[in-house]
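Below, a portion of the complex is reproduced, with chain positions unchanged.
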Amino acid sequence: MKTLKELADLIGGTVVGDGDAEIHRVAGIDSAKPGEITFLANPKYLPLLKTTQASAVMVTPGVEAPGVSLLVCPNPYLAFAKVLTALHVAKPEYRGIMEGAYVDPEAKIADGVTIHPGCVIGKNVSVGSGTTLYPGVLLYDNVTVGEDCLIHAGTVVREGCRLGNRVIVQPKAVIGSDGFGFAPDGSSYFKIPQVGIVVIEDDVEIGANSCLDRAALGETRIGRGTKIDNLVQIAHNVKIGADSIIVSQVGIAGSTEIGKHCTLGGQVGVAGHIKVGDNTMVGAQSGVTGNMPGGEVISGTPAIPHRDWLKAATSFSKLPEMRKEIKKLKKQVEELQELTKEG
Amino acid sequence: MKTLKELADLIGGTVVGDGDAEIHRVAGIDSAKPGEITFLANPKYLPLLKTTQASAVMVTPGVEAPGVSLLVCPNPYLAFAKVLTALHVAKPEYRGIMEGAYVDPEAKIADGVTIHPGCVIGKNVSVGSGTTLYPGVLLYDNVTVGEDCLIHAGTVVREGCRLGNRVIVQPKAVIGSDGFGFAPDGSSYFKIPQVGIVVIEDDVEIGANSCLDRAALGETRIGRGTKIDNLVQIAHNVKIGADSIIVSQVGIAGSTEIGKHCTLGGQVGVAGHIKVGDNTMVGAQSGVTGNMPGGEVISGTPAIPHRDWLKAATSFSKLPEMRKEIKKLKKQVEELQELTKEG
C-alpha cells in the first residue's frame, strides 16, 4: 500500500485531490474499486471518469474530473507501469540453492542467488548476486549470468554464452543453440561447427520459446535494453542494436544487423547478410530482403514504404476487375483502330 | 480386443456381417490385416473395399461390400476416432509422486495423481484427481490444475494460472509467460508488470512449444473445448471462445477476442485489440487486421473474403503482363487521339 502522495513522488506527478488516499492496487478504469488507482491514456475513455469508483486516476495535465482524485503527469502510461511495479511486484523470495538443484562444484555462485529444483549448472558457470534461476534452468559449462537477472523455468543457455545484468528470460528460451550452417559435400551436407557464442547485454528481455543461435565464429549479440517477444528466431552472427523491439514469431537470418530503436512487427522475416538501419519500423508479416537506410516505416514482401504498401494492398482485391477492364479496353481500342482505318 | 458388435454399440452403429469378429487394432484401409478394423470416409477409396484384408470396415449407410463385415454409421471419421480410443488408448499408469519429483509441502495433490521425476511443484499448487504430470513439468506457486488432465513433459505453468478439467498440454508449452508490454521512457523502455493470469477452460488442448502469455491485468482466457496446435503465440489479454481451432504457428496479438467455432489456419497473424466474430474461418498465412463480423471465410493480408482473395491471388502472376498491356494501350490510345485530332 502507498498513499497517493507517495505515488506522485515516485512518478514525478502532482496530486489534485486527496493525497492521503491509500492505494492498494492498480485496475482497469471500468473495473476499479475504492482503494485502487487507474489511468486514462486515451481521450475516448474520458466519460468513464464520471462513473469510475477508483480512488484515483492518472491523467495528463488539463483533464478535469470533479469528485475524483487525480494524479497528473505527462505520461500516464509510463506512470501506470511504474505504479504497477511499486504496488504489485515483489523481488522473488531468496531461497538459496534449493534441494534438487545440481550445481557443479566449480561453478561460481554469488551471494543472494536463488537456484530452484531441477536446475543444472555446469562447470565454471558464474551467476551474479540477486539473480533467480527458476526451476529447470539448464546452464552449460562456462556460461556467465550477471546480477539481478530473472531466468524463468526451463531456459537453456549453452556453453560459453554471456548474459548481462538485469536480463529477464521468459520460460524455455534457448540461448546458444548451434547456428544452422552446413557445407554441401556432394549430395549431402557437412556440419559447420558453431564455435562462437551469444552475448546478451544489460536490461534485455527474451520471450518464451525464443531461440538465439550461437555464432559460427565470433558473437551473436543483442544490444542493451532490447526486448524480444516469444517464439522469435535469431540466427547465428546476428547483431541487434540497443532498445529495439522484436515482436513474436519474427525470424532474422544469419549475419544480419538490426540497428537501434527498431521495431519489427509480428511474424516479420529478415533475410541474411543485410543491414537494417536505426529507427526502422517493419509492419507485421513483412519480408525484409535488402539493406534499409533507417528511419523508415516499411511493409510487405519484399518490404516497401508502408504508405505505398497500404495503397497497393488495398488495390490487390481489384486485380480481377482490372484484368477484365484491360481486356475490355483492348477490344474497344481494336474496334476504334478498325474504325479509323476504315475511315 | 473388442468384438465388432461391442464396437457397434460403442459408436451407435449397425453391423452388417460377423458381429462376433474379434477386432484388435485400427489400421489404414490399404495396410489393414485380419483382426483389424479400418474406415472409409472418402468415396474415392471405394475400390479398396474389394481388396482390403481388414476384418471390418466402418462405412456410411448405402455402401455395399460382399465378403467384408461392415460397421455402418453416419460419421465413419468420428467412429474411427472413437474406436481408436477404445482399442488403443489406455489411461496412463498410476504411479503416484515418483522419486525425483519436487513437490512443495504446501501443494494440494489429490488422490490418483501421477507426478513423474523432474517435476517441480510450487507452493499452494492444486492438482485434481486423475491428472498425470509427465517428466519435467514445472508448476509455479498458486497454479491450479483440474482433474483428469494430461500435462506432457517439460510444460511450464507460471504463477497463479488455472487449468480446467480434462485439459491436454503437449510437451513444453508455456502457460503464463509475461505479456510483451513496455512503456517508452525516453529512448528506452520501462517494463509493464504483467500481473494477470491465464485461464484454460475444460477440454482444451494446447500444442507443443506454444506460448500463452498472462494478462497485464485480468485474464487471458481459452474457451472450453478449443484446440491449439504447436508453436502458437497467444498474447496477453487475448480471449478465445469455445470450440475454436487454432492451427500451428498462428500468432494472436494482445487484447484481441476470437469467437466460438472459429478456425485459424497455419501461420495466420491476428492484429491486437480487434474482435473476430463466431464461426470465422481464416485461410493459412493470412493477416487479420480489423474486426470481423463472424460467419465469413477470409484470406490474405489484409484478409478479405476468401473467394475474392483466390481470384486476386490467381491474377497476381499476371501483373507484369498487365503492366505491358496498359503501356501498349496508352500508346495506342495516344495514336488514336492523334488520328482523330488530325481528322
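For clarity, chains are labelled A and B in written order, and residue numbers in each chain start from 1.
We adopt the following convention: a residue touches a chain if its C-beta (ideal position, glycine included) is under 8 Å from a C-beta of that chain, and two chains touch if they have at least 3 such contacts.
A quick note: this is a predicted structure, and the numbers were derived from the prediction, not measured.
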- Full complex copy count, 2 shown, is 3
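By definition in this document, only the chains that are shown with their structure count from here on.
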- When the Cα trace of subunit A is superposed on that of subunit B, what is the rotation angle, expressed as a multiple of 5 degrees? 120
- Would you kindly tell me how far, in whole Å, the mean C-alpha position of subunit B lies from that of subunit A? 26
- Query: Can you list the residues on subunit B that touch subunit A in the complex?
  - Reply: 102, 118, 120, 136, 138, 140, 154, 156, 158, 172, 174, 177-178, 180-185, 187-193, 195, 209, 211, 213, 217-218, 231, 233, 235, 249, 251, 253, 267, 269, 271, 287, 300-302, 304, 308-309, 311-312, 314-316, 318-319, 322, 325-326, 329, 332-333, 336, 339-340, 343
- In the complex formed with subunit B, which residues of subunit A make contact? 26-28, 31, 75, 77-78, 80-82, 84-85, 88-89, 99-100, 116-118, 134-136, 152-154, 168, 170-172, 203, 205, 207-209, 225, 227, 229-231, 243, 245, 247-249, 261, 266-267, 284-285, 313, 316-320, 322-323, 326, 329-330, 333, 336-337, 340, 343
